[in-house]
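Shown next, in structure tokens, is the structure this report addresses.
Every protein chain except one is present and positioned as in the full complex.
Per-chain numbering from 1; labels A and B assigned in written order.
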Amino acid sequence: MDNVIVRLENITKKFDDKTILKNISLDIYEGEFITFLGPSGCGKTTLLRIISGLEEATEGKVYIEGEDVTNEIPAKRKVNTIFQNFALFPHMTVWDNINFGLKMHKVPEDEATKRIKRAIKLVQLDGFENRYPAQLSGGQQQRVAIARGIVMNHKVLLLDESLCSLDLKLKREMQGELKKLQKKLGITFIYVTHDQDEALTMSDRIVIINKGNIEQLDTPKEIYSKPKTAFAADFIGESNIIKTEITHINDDIAYIKLTDDVELAVPNNNYKKGKVTLIVRPENFNPHKNPVKESFEGVVKNYMYDGAVVKLEVEVGDKLIKVHLYDNDVFEEGEVINIDIDKNKVIIIGDKNEAEA
Amino acid sequence: MKQKHSIEKYLFTVPVIIYSFLLILLPLLYVLLISFFKSDSYGGMIYTFTLSNYAEIFNITYIRIFLKSIGIALITTVICLFIAYPFAISLMSKKETTRNLLIKLVMVPFLMNSLIRTYGWIVLLRKNGIINSALIGTGIINSPLSLMYNNLGIIIGMVYTLLPFMILPVYSAVSKVDPNLVEASYDLGASKIKTFTKIYLPLTISGAFNGSLMVFIPAIGYFFITDILGGGKIMIIGNLIKNQFLTARNWPFGAAISIFLILMTLILVKIYKQLGGKMDDLGGM
Partner (left out) sequence: MNKGKWIKNLTIILTFIFLYAPIIILVVYSFNQSKMNVVFTGFTFKWYKTLMHNTDLLEAFRNTLIIAGVSTVTSTIIGTISALGLYKYNFPMKKLVNGLIYIPIVIPEIVLGISLLSVYTIANLQLGMPSLIISHIAFSIPFVITSVRSTLNLLPKEYEEAAYDLGANKFNVFTKVTLPLIMPGVISGATLALTLSMDDVVISYFTAGPGSNTLPLQIYSIIKTGITPDVNALSTIMLVATIIVLTTSAIYQSRKIARRGY
């Protein structure tokens, strides 16, 4: 698990005068499911293409299995890509599509046959060997694309927004399957997506990329509970992001202003007085009918029932905060409620070291 | 991707460069050059600079030919438009498979040699031809009508030969008009003519101009149609150029007329592009 399989060193990519990726360094380990997550145009796909060799880095080096492949063509790199539109050759059958890479690498026919059969079995496409891509559903096409990649027996598979063209239900199904497949094969999946749910459910580690920079690299759990930047907090899950200040610190307790009238007391974690960004997940505000210790009042402005969760928008002073509620208390719009906070779960980012990783 | 493509780049680009320079640019530049030479009376050329060939175009004899030629081409274009639009719009009431079949059937006659097809019109149009025989036979007329060896014959021949070049782009443009728009227009109480001028025409204008271009320009040059159906009495610019090069052997003058035609073509293409037309759509069959 600790063997580095892909190493990126100081990768910079410029298109004409635009810088797409800024000095990115990253180690990717054997057997992990790592996701590049970010909004469209953040450079995540370009980074993937630099690994596959379909794009050339302006500066920096790419190592695959310890070998410097910076100047190698895609064919010479021990990775394969699953394209967003699958790019299955429409004039070839499923079998011929999967066989294409093996033929190009001059794999002997009997071995090729064995490998194709195994790949087809793994993606559960038995019986579809002689179909053409246009005769398959989106999900089936996806499987062929994966089979075409894994049949090469490389230790890394690159997946570029591979599920985004599928409908929601199928997407959920395939997420589970992809994860299972990756475990079963024991190879590294490098997955690119703009969908945070997808990233959270499938990944061992997530790389959040924004404007060509790595914002945060962590496990899903860490990223969710301890986002290091406001961007990371905002991009993953829902957050209340409030620009405010720490008014004073009293040994173990830092006092942070929520509104002009409400101040929160949170455990001091080497904070300094001054301007900060306060991040609170909606589920870390707890609404109550009656006042509790250290609670403050707010007016319910909006009440949305969303199955397992009830989403409230509560006006506190001049702020509108998002509050999630998982039990069956019923609140009405316009009702005055009392809110307290999970003190240990608030995130405070000092204004100056926002970018600190 | 690492692109080290010097060899394929040459392989894929050198032929088109050689072709376009050697067989398009060079011949045209040479024609431009000739157009400034003088011709001698023996069909040769005197290599001195002169503008007299261009001046000669404005001779009243030639201006008449030009006007006649442009007139025939314009009428041909308008008639083609008047056939192509109703045909294309009528076709839209059919199922897609039927439409595709019918459009293929439009093309089939054009697989037959164009001269033979023109000859077919002689059989139909001449004094003792099928149309006249039928009309006299049924007693509608007493003496045969002059349907050919005049402007009428030429225009019928031109329309017939060039019609598919109009039908195809017009149909392709009409078939892209959202049927909901047409229905909405009827729904809102617009008449058929209003619907045509307000919906179809604006949305298909570049297709119509594409077709007009592909009809108008050849119609200026198709000397064989005037030769066959005009009986050799009527001249268009095509006949004029042909005569200058092959009979009168006054190449410089023929070249000057050709340059004039090229300029006219380029202006029309410019208008087409300004109407939002794409070059790759021109001449596709």
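As a working rule, contacts are C-beta pairs under 8 Å (C-beta built on N, C-alpha and C of every residue); 3 or more make two chains touch, one makes a residue touch a chain.
Worth saying up front: this structure is predicted, and the values here are computed from it rather than measured.
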item	value
Sole residue of A:A75, A:A308 or A:V330 that reaches the chain not shown, by the stated touch rule	A:A75
Residue of B:F36, B:F66 or B:W251 touching the missing chain in the full complex	B:W251
Residue of B:E96, B:D187 or B:D280 touching the missing chain in the full complex	B:D280
Where the unshown chain meets chain A, residue by residue	52-54, 73-75, 80-81, 83-85, 87-91, 100-101, 104-105, 132-135, 148, 152
Residues in chain B touching the chain absent from view	1, 5, 8-9, 11-13, 15-17, 19-21, 23-28, 30-31, 34, 83, 86-87, 89-91, 93, 102, 104-106, 108-124, 128-130, 133, 160, 163, 213, 217-218, 220-224, 227-228, 232, 238, 241-242, 245-246, 251, 254-255, 258, 261-262, 265, 269, 279-280, 282-285
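Here is the rule we go by: only the chains that are shown with their structure count from here on.
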item	value
Centre-to-centre distance between chain B and chain A (centres being mean Cα positions), rounded to whole Å	59
